[in-house]
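The complex appears here without one of its protein chains, the remainder shown in place.
Going in written order, the chains are labelled A and B, and every chain counts its residues from 1.
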Amino acid sequence: MLPDFELIQPENLKEATEILLELGGQGALLAGGTDVFISMREKGFRPEYLVDLGRIDALKGIEPSGDRRVSIGATTTLHEVETSRLVKEACPVLAETVGQIGSVQVRNRGTIGGNLANASPAGDTARALLILDAELEIESVSGRRTVPIESFFVGPGQTALRQGEILRRIIVPALNPMTRTVSLKYGPRRAMDCAVVSVAVALTFDPSGTCRSAKISLGAVSPIPMRAQQAERLLAGGDITPQKLKAVAEAAGTEVQPIDDVRASAGYRRHVAQVLVKRALEKAVDLHRSKIIREA
Amino acid sequence: MAARFRKKTIDFRLNGVSYTREVKTRQTLLEVLRDELGLMGTKVGCESGDCGSCTVLLNGKPVNSCLVLAVQADGCEVITVEGLEKNGKLDSLQQTFIEEGAVQCGFCTPGMLMSAKGLLDENPAPTEADVRRGIAGNLCRCTGYVRIVKAIQKAAETERGHR
Partner (left out) sequence: MEKIVGKPITRVDVVDKVRGAAVYGADVKLPEMLHGAVLRSPHAHARIVSVDVSGAEALPGVRAVVIGENLPGVLTGEAIRDMPFIARGRVRFVGEPVAAVAAEDEATALQALDKIKVVYEPLPSVVNAVKAMTADAPLIHPEMMTYARIGILNPVSDSNIVTVNEYRQGNIEQGFQESDYVFENEFQTQMVQHGAIEPHCAVAQMDAARKLTVWTPNDSPHRLRKDLLDSLGAACSHIRVISTFVGGGFGGKGGVKAEAIAIALALKTCPRPVKVVYNRAEVFLASLVKHATVIKIKTGVKRDGVLVARQVEIVWDTGAYAEKGPVVCSQATAAAAGPYRIPHIHLKGSCVYTNRMVAGAYRGYGTPQLAWAHESQMDIISRKLGLDPLEIRLKNVLREGDVNPIGNPVHSVGVADCLLQAARDVGWKERKELSRVTPEGRYRGFGMGCSTKNTKTPSGSGAVIYFHQDGRIMIATASVEVGQGARTVLAQIVAEALEVPVESISYSAPDTDFTPFDASTTSSRTTFHMGNALKMAAEDVKEQFVQLAAEIFNCTPQEIEAAGGRVGPAGRPGEALTYVEALRRQFAAGACVIGRGFYYPPEARGKAFHGSPSLFWMYGAHAAEVEVDTETGRVEVTRLAAAIDVGRAINPTNCLQQIESGVVHAVGTTLLEDMVVDENGRLLNPNLHDYKMPTAMDAPEILPSFVEAYHREGPYGAKGMGEVVTNSAMAAIGNAVEDAVGVRLTELPLTAEKVCAALKEKKRQNDAKKRI
């Protein structure tokens, strides 16, 4: 049984942000409920008020947003993101990664905004958005601001959202046609698991075949979903050889700050992070080579 | 003006029948189905969205009813296992679950059927991998899943044959 609470159903963002500010710390946001109800049942979370975002149109839907970008409403379900033609064409790695979360039932209720706001260090949506240079539109009574995804997470379970702010839309630029992406999630089971380690990579090649730039994100190995920037720099502007990939993986291994928990030890996570980074990069290179061959 | 309440009168369609009910905000759809509407087919297994035994179709999509507030079902269409049969005739899935031996203790069965129904409505020709993915959120300890997967594939064939 859930603890008692008052439900508030704002009709639009203006009402929602005003109410949230008024409630101070007493109100929690409700989107899909797949995280908040579990917190209420298992972690003793007892908010006095739940603010249900389900009626707010501004938070819904996936639509193009000028100059090859996709705008995803924060209360879009994970299933909608996974199956959206727009998302699959513009940034397939987001669709693919979101499809790795939970189960069908969870994806039919869980929302992309909820997944991000939950700010789990193992967050799946986060690691895909980190290699896509996504931006987050945040609404409050004072107006709207945009935060790049790299600045959104500030600690385990903590985001840059201030009191009274609501995540409004996630803006994702379409991938460069010369960019290859791979998203890998590692856990004991093939479904339903919080990642023990997860990785997403985006490699952008130039016509000569060298890697122009790289983005490598990792989940579950640091207090927040992170980019391995040192590792990325090693890849930029050069040929990708097995030796380089090994060095890149090792560099990523030094950048992560995993912990011991009931799922795995820090040492093991560090090790698997390196393995996954190497594999993801190898696969991205393969994808590039196959595409070149196909187009030739 | 934003509505604020601890209880609300909601309207929804359940297994094809319209209902109007007052529910408390803290009540989940699962609780209302079982405790107030006498539909005991949907089961309580974990209340954390991990076992799937509470799966129902909400606007045609499989969801864990333990993670849906009853008020969130306002204006929606809900189908539970009791709503699968039509005029006493079992659904193809129910039929194939029987024929293929996909039921042992039967506790996961209602949730499995609803996930399967949602899957086939969205994807009438699933591969085995699609089927396993579609029921990955439904835990079963009795069957090893083999016959459940076969039953779903067989029902898909049956349904395609009907078209």
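Keep in mind that, in the parts below, a residue touches a chain if its C-beta (ideal position, glycine included) is under 8 Å from a C-beta of that chain, and two chains touch if they have at least 3 such contacts.
Here the structure is a predicted model, which means the values were calculated and not measured.
S.K.: Check each of B:16, B:75 or B:106 against the chain that is not shown and name the one that touches it.
M.R.: B:106
S.K.: Considering the whole complex rather than only what is displayed, give the residues of chain A touching the chain that is not shown.
M.R.: On the side of chain A, residues 1, 4, 42, 186, 188-194, 262-265, 268, 271-272, 275 touch the unshown chain.
S.K.: By the contact criterion defined above, which parts of chain B meet the unshown chain? Give residue numbers in ascending order.
M.R.: On the side of chain B, residues 26, 39-48, 50-51, 53, 80-82, 84-85, 90, 94, 97-99, 101, 103-110, 113, 131-133, 135-149 touch the unshown chain.
Quick note on the criterion: only the chains that are shown with their structure count from here on.
S.K.: Which of the residues in chain A end up touching chain B in this complex?
M.R.: Residues in contact with chain B: 1-11, 15-16, 19, 32-34, 37-38, 41-42, 50, 52, 54, 79, 102-106, 108-109, 190-192.
S.K.: Please output the residues of chain B touching chain A within their complex, sorted ascending.
M.R.: Per the touch definition, chain B meets chain A at residues 1-6, 8, 24-28, 31, 47-50, 52, 55, 58, 61-64, 66-69, 71-72, 115, 118-119, 133-134, 136-138.
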